[in-house]
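Here the complex is missing a single protein chain, while all its other protein chains stay put.
For clarity, chains are labelled A and B in written order, and residue numbers in each chain start from 1.
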Amino acid sequence: MSWLRVETFVPGPAEEGRSPNLYMAPIMCQHCDHAPCEPVCPVFASVHTREGLNAQIYNRCIGTRFCENNCPYKVRRFNWFAPEWPEPLNLQLNPDVTVRGAGVMEKCTFCIQRITAGEIDARTEGRELKDGEVITACAQACPTRAISFGDLNDHNSQMVKRRVEGLPRVYTMLPQLNALPQVTYLRSLYNTTENS
Amino acid sequence: MSEVAVISTFDNDEECAQGILALHDARIDQFRAFFPFPSERITEAIAHARSWGPSPVRYWQLFGGITGFLSAIALTFGTSWEWNLIAGGRPIISVPPYIIIMFELTILIGALSGLTGFFVHNRMPVFEPLPGYRSRFSEDKFGVVVQCDEGAAGNVESVLRNAGAADITREILAPAAEHH
Partner (left out) sequence: MAAAVDTNLEPRYIDVDHQVQRAMAPGSLKYWMWVLFCAFLTALGGGYRTDEVYTGLGKTGLTEPTMWAPYITNFVFWVGIAHSGTLISAILYLFRVRWRTAIYRCAETMTVFAVATAGLFPLIHLGRLWFFYFVVPYPNERFLQPDFRSPLVWDFFAIGTYLTISAVFLLTGLIPDCANAREVATGWRKTLYTIFSFGWQGTDRQWRNFQMVYLLLAGFATPLVLSVHSVVSWDFAMTQLPGWHSTIFAPYFVAGAIFSGCALVLTLIIPIRKFWRLDEMVTIWHLDNLAKIVLLTSLIVTYSYVVESFMVWYSQDALELTTFNQRYFGPQGYLFWMMVTCNCLIPLLLFSPRVRTNTVWLFIISIFVNIGMWLERFVIIAGSLATNTMPSQWRFYTPHVTEIVITVASFGWFLMNFSLFAKFMPIVSMTEMKEGISWLRQAARTSYPYRKAA
């Protein structure tokens, strides 16, 4: 179930020859501050944690699918059937991630299992979570380090610094809807030539 | 002297209303009228004869509605406050959506209370036919039944006959009959 999709944008004819052939934007759950998916869930299966994540509680979800209807980014996925993993595909399942049943909504969780594991380690050792200690799977996998993950409240974190440095290029998706997404994107820059 | 029920049958509502007013003029108050539909004329005659105000069922509906409104407030405000979950950046106690719940519960509890009051005040469901009830009174005939002593029955019959009753019969009542 694709919790993260890479959307590709083809530049328009006016930009031909002066820009990359393809723009790409990985889109996952934006964990909006004013998440449109949260107040429409009738059973509190989609709630905001105190840490700023939009949490999906699988046990509580009754499958009304209202949250995906209201999501402007369409990042949520529904289990239309009960998932089956005939052997040996069941070996691919991550033991830290709950297996969802039929009729339950799911989406990107910012690798909450990694966040929780990191926080538990930090609490055991009696310290704060360090920047870089928790990294999401998508950020870890990206070969060009296109994705940064961190604590927005930690102004020394690599993610916040990257944002601050790239401030003129920062944008969020569909800002006019006022969902206040916490995923920010940096615009591509390319040289323009006077004459194409 | 045993108690009897004088059962008079009228063919239309005007004559029935006349009968009720005639009984009221003759100061005979222990009567019961049966009619298959709430004719305005009969209702006016009854109101004149009985001098009772509007039905008390409305108080049941009013207090039921108020109860519904307050219980909706308790339910919504209480449960949001107890589990203060953040949803979409809305306030924990968000009043505008809760107004809808308050409105619906006002209507629901109010109407059900009114219905309960209706059953209570009519003492329904009724399992025994009331003294003097005839099945035609639920179809197309109007009836006025007077419960009195045997001696007074003659006077009652003449009052009703003068008012235009189509048919008058007398029925001896068992001693345990009670007024409704």
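By definition in this document, contacts are C-beta pairs under 8 Å (C-beta built on N, C-alpha and C of every residue); 3 or more make two chains touch, one makes a residue touch a chain.
Bear in mind that the values here come from a model prediction, so they are computed numbers and not experimental data.
**Student:** Shown chains touched by the missing chain?
**Tutor:** A, B
**Student:** Can you say which of B:Leu21, B:Leu70 or B:Leu130 touches the chain missing from this structure?
**Tutor:** Residue touching the absent chain, from the options given: B:Leu130.
**Student:** Given that one chain is not shown, which residue among B:Gln30, B:Thr67 or B:Ser94 touches it?
**Tutor:** Answer from the full complex: B:Ser94 touches the omitted chain.
**Student:** Which of B:Leu21, B:Leu70, B:Leu115 or B:Ala152 sits in contact with the chain that's absent?
**Tutor:** Once the missing chain is taken into account, the touching residue is B:Leu115.
**Student:** Could you list which residues of subunit A touch the chain missing from the display?
**Tutor:** 5, 7, 27, 36, 39-44, 60-66, 68-70, 72-74, 76-82, 101-105, 174, 177, 179
**Student:** Using the touch rule from the top, list residues of subunit B that touch the missing partner.
**Tutor:** Counting only subunit B, the missing chain is touched by 32-39, 42-43, 46, 50, 52, 54-55, 57-58, 61, 75-76, 79-80, 82-83, 85, 87-88, 90, 94, 97-98, 100-101, 103-105, 107-108, 110-112, 114-115, 117-119, 121-122, 124-130, 133, 135-140, 180.
Simple rule for what comes next: only the chains that are shown with their structure count from here on.
**Student:** With chain centres defined as C-alpha means, what is the inter-centre distance between subunit A and subunit B in Å?
**Tutor:** Taking the mean C-alpha position of each chain, the two centres sit 65 Å apart.
**Student:** So in the complex, the part of subunit B that touches subunit A is made up of which residues?
**Tutor:** Residue positions touching the partner: 83, 85-90.
**Student:** Spell out the part of subunit A that touches subunit B in their complex, as residue ranges.
**Tutor:** Touch residues, subunit A against subunit B: 33-41, 44, 46-48, 50, 180.
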